[in-house]
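For this depiction, one protein chain was excluded, whereas all remaining protein chains were kept in their positions.
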Amino acid sequence: MPGEARGILEKETLPPKLRVKAMSKGIVSKLRQKSPWVMHVPCGGCNGCDIEVVAALTPLYDLERFGALQKGSPRHADILAVTGPVTVQVKERLKRVYALVPNPKIVMAIGSCAISGEVFADGYAFGGPLDQTIPVDVYVPGCPPRPEAIIHGVAQALTKL
Amino acid sequence: MNRQTILESFRGFISPKTLAYPRQPSVPPDGFRGKPELDAEKCVGCGACAQTCPMGAINVTDEVERSIRVWYGKCSFCGRCQDVCPEDAISLTSAYELAVFDKNKAAAGIKIEFESCLECGKKFFPARQLNKSFERMEPILKKRNVSYEELRSLDGVCPSCRERPEEFSKRKLFLLNFG
Partner (left out) sequence: MTPSTISNLAFYVLQPFFGFIVGALLYWVFRKIRARLQARRGPPWYQTFADVTKLLFKESITPLIADKTIFYLAPLLAFTGYLVALLQLPIGNMYPPFAGDLIVILIFLTLPGVAVILGGSGSGSPYGAIGSSRETALLVASEIPFAISALVTGIQVKSMNILKIVDAQNQFGPMAFHYPLATVAFFICMLLKLGRKPFDIPDAEVEIIAGPYTEYSGSLLGLFEISNALRWFVIPAFAVNLFFAGGLANLFVFLTLCLIVVAFISFLDTQNSRYRIDQAFNFLLTWATLLAAIDLVRASMGWVFW
């Protein structure tokens, strides 16, 4: 084949209608990455990670530069930022909050407590690591993770939107 | 809404205080406890860090080699492993960007070779720990006029082989001479 002989493979060309659809999907996906609305769900624990998440929204580490707003209702959110070890009481409610978030969505497990329970792993109130309750996309270890580490995690998560 | 807040607002308007974080790296202060890293040259495989870790984030598994693994998902970055290590092999660096898609990838590990038993050839003890302990005993060996090879032939034998009668008598003789 002529393309192979030159070492250049031809790009697969789509018919025009599908090409517009693919290009618009690319534009929509790019714009979706520019406006991630975050909902913060604290699930018990020491609240250290909660303070760091809220600190990421302060003027020093401004998250609104990237279009991220903190929204109160899960129906408005794209990213669900879950902190703290999932206690037995909160487990069912967390599943309901997860079901309320419309697709496409991303779940971030922030802090080592959300990943594995850390200090609380053998406690009576621990309901299991976060990915046994809801599917998780990005894990951010730290105790607590710095706001810059959380911003780094959000940037990694956005490539999946 | 008083004069002070209005002046503060205008001062903030002229010079915003946001850190340019993703474009420029943000360096944490000295003494910041970031992710722990193992130094493969210095570690002797004693497992003291695994014993002292309050979360159980450091795991020691023995197969063909001894592998020591720190899992950041359980680490609380307290620094006890750094305090307790006799060789300063594990230390908390200042790296904090640890976000991963797969939680098993947030880990660091090294492997230590085992020493083979002189009699039966089974692997029973980390080689470097044996060598290090001999190094520490050198002044005493010199004082008591015990040669390195003699001690090595006694200690290079695995615990199950040490229970055999000929080994037992050899050791008793050595201890009588030593004392």
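We just call them A and B in the order they show up, numbering each chain from 1.
Simple rule for what comes next: contacts are C-beta pairs under 8 Å (C-beta built on N, C-alpha and C of every residue); 3 or more make two chains touch, one makes a residue touch a chain.
Quick caveat: nothing in here was measured; it's all calculated off a predicted structure.
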Just to verify: which one of B:Thr5, B:Gln24 or B:Asn145 makes contact with the chain not shown? B:Thr5
Which positions on subunit B touch the chain that was left off? 1, 5-6, 8-13, 15-18
Pick out the residues on subunit A that sit against the missing chain. 28, 31-32, 34-35, 58-60, 62, 64-67, 71-73, 75-76, 78, 100, 102-104
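The rule is simple: only the chains that are shown with their structure count from here on.
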The residues of subunit B that touch subunit A in their complex are 12, 16-19, 21-22, 26, 28, 35, 54-56, 71-77, 96-103, 106
Within the complex, subunit B is touched by subunit A residues 59-62, 65, 112, 115-119, 121, 131, 136-143, 145-146, 148-149, 151-153, 155-157, 160
